[in-house]
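All protein chains of the complex are present and in place, except for one that has been dropped.
Right after this comes chain A.
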Amino acid sequence: MTFFPPWPNCIVLNTAGKNTEITRSVLGAYRKPKPAVMAAKPKLWYFHGRGRMESIRWLLAAAGVEFEEEFLETREQYEKLQKDGRLLFGQVPLVEIDGMELTQTRAILSYLAAKYNLHGKDLKETVRYQSARANTWFFSKLCLPIRRLRSDAAFQPGGRGGDKGRCFLALAVKKAKTRYFPVFEKVGCGDPDFLVGNKFSWADIQLLEAILTMEELDASVLSDFPLLKEFKTRFSNIPTIKKFLQPGSQRKPPPDSHYVEVVRNILQF
């Protein structure tokens, strides 16, 4: 029985597909921003680490959008942002884009995904577009518990290497293997393209991010998931993503004790 919107593509994983064809269709899948829009790069304000900003960095990188970053290193910087009224609810991530000061991760991701056409469907088809958005939310929600466990692990006494930290990370890997990856692996309706609708979308990026971070913790995590392995290989070779995966890109490393210390100091907890 069809669970999601009843168009032929459903929610799919690409089970076959040659690299060159995929690359061409991916490059066609999003418009280049218009010149006026390209004037100023988005500017990201956050700590020098992954946290809640990383999924935003991934999205921008995958869309081929250059961005600038300001790193919060002191309490004073953070207080200044607040005093200047730039943080609506007193929280980061903050992204300056198109004359707006956007906070709230989901709001930011949603805006960027729409702007760079990463919702996986033609904007003209409103109902289908909304269904695609619904699918995207669904998949990103699936990745959320894994992400939470990972970030909580860093903030346990002893950090990720301590007893509790390692416990959290082990649980994240277990959940990925037993609950979440099976869902993505199983879902396949024969559409030759991507995860949502038939264009590369925000959901694909989030899944790739989840896979790679789980592999950091357990290199064998994909051993039972051949389709996910294929997905990972194919997506990692998309030019913009390949570039983001190189050393020296704006991708951030896993949180270490210095990162934890800075965040605790700035947010005072």
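Here is the rule we go by: a residue touches a chain if its C-beta (ideal position, glycine included) is under 8 Å from a C-beta of that chain, and two chains touch if they have at least 3 such contacts; residues count from 1.
Keep in mind that, in the parts below, contacts and distances are computed from a predicted model.
The unshown chain of the complex is recorded in UniProt as "Glutathione S-transferase", chosen from "Signal peptidase complex subunit 1", "Glutathione S-transferase", "UTP4 small subunit processome component" or "Methionine--tRNA ligase, cytoplasmic".
The chain omitted from view is touched by exactly one of A:115, A:164, A:229 or A:252, namely A:115. Residues 1, 3-6, 85, 88-90, 98, 100, 102-108, 110-111, 114-115, 126-127, 130-131, 133-134, 137-138, 141-142, 178-180, 182-183, 186-187 are the ones on chain A that touch the missing chain.
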